[in-house]
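A single protein chain has been omitted from the complex, and every remaining protein chain is retained in its original position.
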Amino acid sequence: MDLSVKIGSLTLKNPVMPASGTFGYELAPLLDINRLGAIVPKSITLSARGGNQTPRICEVDGGMINSIGIQSKGIDQYIAYILPAYRHYEPPLIASISGETIDEFAQLATLLDRQAGVAALELNISCPNLRDNGQAFGMSASATNQLLSSVRQVTDKPLIAKLTPNVTRIQDIADAAECGGADALTVANTFLAMAIDTESRKTRIGNIMGGLSGAAVKPLIVRLIYQVHQATNLPIIGSGGIMNGQDAVEMFLAGATAVQIGTATFVQPNAMTTIIDEIITYLERHRIGAVTDLIGRFELA
Amino acid sequence: MDLSVKIGSLTLKNPVMPASGTFGYELAPLLDINRLGAIVPKSITLSARGGNQTPRICEVDGGMINSIGIQSKGIDQYIAYILPAYRHYEPPLIASISGETIDEFAQLATLLDRQAGVAALELNISCPNLRDNGQAFGMSASATNQLLSSVRQVTDKPLIAKLTPNVTRIQDIADAAECGGADALTVANTFLAMAIDTESRKTRIGNIMGGLSGAAVKPLIVRLIYQVHQATNLPIIGSGGIMNGQDAVEMFLAGATAVQIGTATFVQPNAMTTIIDEIITYLERHRIGAVTDLIGRFELA
Amino acid sequence: MKTFDARLIANYPVNERYWQMTLDVSARDTPARPGQFFHIRCGDAWKNPLRRPLSVYNYDDELRQLEFLYLIKGSGTEQMTRMKKGDSLNLIGPLGHGFTLPDQGPLLLAARGVGVATLHALARQARAEKRGVHVIISARTPGDLLTVEALNQIGAVVHTVTDQEGTSSTASVRILSEQLIRKEKMAAIYTCGSRRLSKLVQELAVIYHLKGELATEAHMACGIGDCYACACTVCNDNQLKTVRVCTDGPVFPIRQVVLS
Partner (left out) sequence: MKTFDARLIANYPVNERYWQMTLDVSARDTPARPGQFFHIRCGDAWKNPLRRPLSVYNYDDELRQLEFLYLIKGSGTEQMTRMKKGDSLNLIGPLGHGFTLPDQGPLLLAARGVGVATLHALARQARAEKRGVHVIISARTPGDLLTVEALNQIGAVVHTVTDQEGTSSTASVRILSEQLIRKEKMAAIYTCGSRRLSKLVQELAVIYHLKGELATEAHMACGIGDCYACACTVCNDNQLKTVRVCTDGPVFPIRQVVLS
């Protein structure tokens, strides 16, 4: 049974990792972190940020809306305290970075390029909670291309572009990221969403809109993975709505090489290791030797 | 208690109507059709079409994916048999039309302009199941503008543009439709989606992708309504994920003037009249005299 | 056709994969005919927003009880097994066109899998009208054979064939069927549940000039003819036509059915 997958030059022992913003070393008492394919801490920004107004989350049927807005103590503190905290864990660490300008992304990459504890960079070009009204770099093919090209110049570490699902043609953005030098693509960040409490007539998120995650988005993410897989040769990390091993397998079949788990960890802190176990059971039951044999291998109904 | 709303020059006695493709006179034994705000039959095309491969629907958590693909007997048969079948019902009939070219839309509008039984036209510029890989006119602002302008020239009936949610900035499409001469906007059609059965490894829809509807999409639709309401002055018909009166109220608060109900009718055939009752109860409980007093009236958390 | 709640009287497994459910439908007024179906809400609207179509397995006009025989296939039917006596189930129905009988003469029924649920109702009606009824039941193993006793009890002659015993090949079933058609002077032939059987029955109906009908299946949303989810292609007077299984079927003349 071979669970290993390659994300650019990086080999992961299995295809399951946390989604940025939903994971921290605080999980250690509740989850065997060493079993993960990779570690992905919360997105980091150049300087400290306070995050958005509260309430920052609300529950909706089949998922949640968040508008955390990247609360961060800045890159210096990240290098000084966050990276060392993960040093004694086995899985490689993928650092998610988030800038307000292309230059900030490049600066962040420059600083992290020197860090041995960073195996790859995930570029969060898709956060719906940072700029005005849910705008993101990942909504423009040219901005995406420029951003990737700039970051590519300052580091040789594998670059993973985290795409936004809030676009007309994700294929164009995927293509722009590939041309810009991305080694892999995360598909995708959260869907811009909104909820209003009808009794109080107030928005349920302080920032009005936020990002929808959780089971409700799975059929949309499966479609986006399929579209991106058709458009590029890059490995895809599927993210959005995976609650169990079957959901992960569905994403492999659609074209994903690995998966990220977010909301499911809030439901059950050890969701990721359960999902790894369920993937193994699936492969055994179907007598499939390697998880990579699943990638893109669906048939027509 | 005033439930009436205006969609362009058309006044509806209440804001609840069916979503095209989920309603037919076959419902008559199960639903009091005369209580509806309007009647919206299945989208009609110029010539007969066979629709897509089966399976055409599948169930997903919190909703369903459909790829019916506008099965239609063509406009002549629609005028000869479908319109007369609704003649003895009180609610005004909104004809949903769907063309493969802008010219087809104009031809359809020309033919229906002469029909007294048609109170307004809904332009389905957003069907994800008609053209290759989910493409639709509503994905381009310029195509939307051209299409609306062409149809506007051939009819004075109220024009409702049914937008697609599968775009980067729906505000731009809404604006293009308004400039082209739309009197109202339906927000929105289904979300392009996909599902794979992990046991058989087959797609669960014959056409690979289809449109997601049902409760799962509600937080996305509420956001889209809010964005469109900010961008235009046109009345908005909210559609997507309404399962009860509270969901309808949430859409009014986000900016909708009326709502369309689809998937909920499959769950319970009389869902629409139940929703009307629940809206009335809500208005009574909150001592609000008119449903129009809810439109866009949310407050910040 | 109406929407109504029915109280559950019994719900139990008949073997590993099949369950049987009995409902009190005294609130309903139109009796259900063999081949018709009900569209059932079988879980909460979140996990299972769509209804599930189930054929009438048995409708008892006197007791006003409706029975389903169902296979645990996915989450919807799995939910159904959790329901207990006293629970109520929401149904729409009866829906669709049922089987039609020839004016006279005995009937040959050929069913596989859950197809017996649908044909069982037909066998009952025909026996109530004192027709001769032979039923060929095909299954993977002898343990999978369903409703054999019930059919025997009402006086139908049951012929079982199984993959395990090597008696269920098309060739074997053809020999058996032809013997029965000739010996019993069958007036009509009906089938449900297997594409292979359907093809055979279609051929036999043509060759032996029998009235023939097939009960079809399709994924459904509305169940009442509005949504075109359940489309299938039939061939009528040499013209291909797309029809709705829920309202134009689910029973179709076997000659019209297009089997790929």
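For clarity, chains are labelled A, B and C in written order, and residue numbers in each chain start from 1.
One rule holds for everything that comes next: contacts are C-beta pairs under 8 Å (C-beta built on N, C-alpha and C of every residue); 3 or more make two chains touch, one makes a residue touch a chain.
Note that the coordinates shown come from a computational prediction; the quantities given were computed from them, not determined experimentally.
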For the chain not depicted, the shown chains it touches: A, C
Selected from B:26, B:61, B:178 or B:247 as touching the chain missing from the view: B:61
Selected from A:215, A:231, A:259 or A:291 as touching the chain missing from the view: A:215
Touch with the omitted chain, as defined above, among A:64, A:125, A:249 or A:294: A:64
Residues in chain A touching the chain absent from view: 21-24, 26-27, 29-30, 42, 50-51, 54-59, 61-64, 66, 68, 71, 214-215, 243, 263, 265-270
Touch list for chain C against the chain that is not drawn: 46-47
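Keep this in mind: only the chains that are shown with their structure count from here on.
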Contact graph of the chains (line, ring, star, complete, other): line
Chain occupying the middle, per Cα centroid: B
Relative to chain C, chain with the most remote C-alpha centre: A
Rounded Å distance, chain A centre to chain B centre (Cα mean): 33
Whole-Å gap separating chain B and chain C, where each centre is the average of the chain's CA atoms: 36
Touching two or more other chains - residues of chain B: 54-55, 61-63, 215
Multi-partner residues of chain C (at least 2 other chains): 46
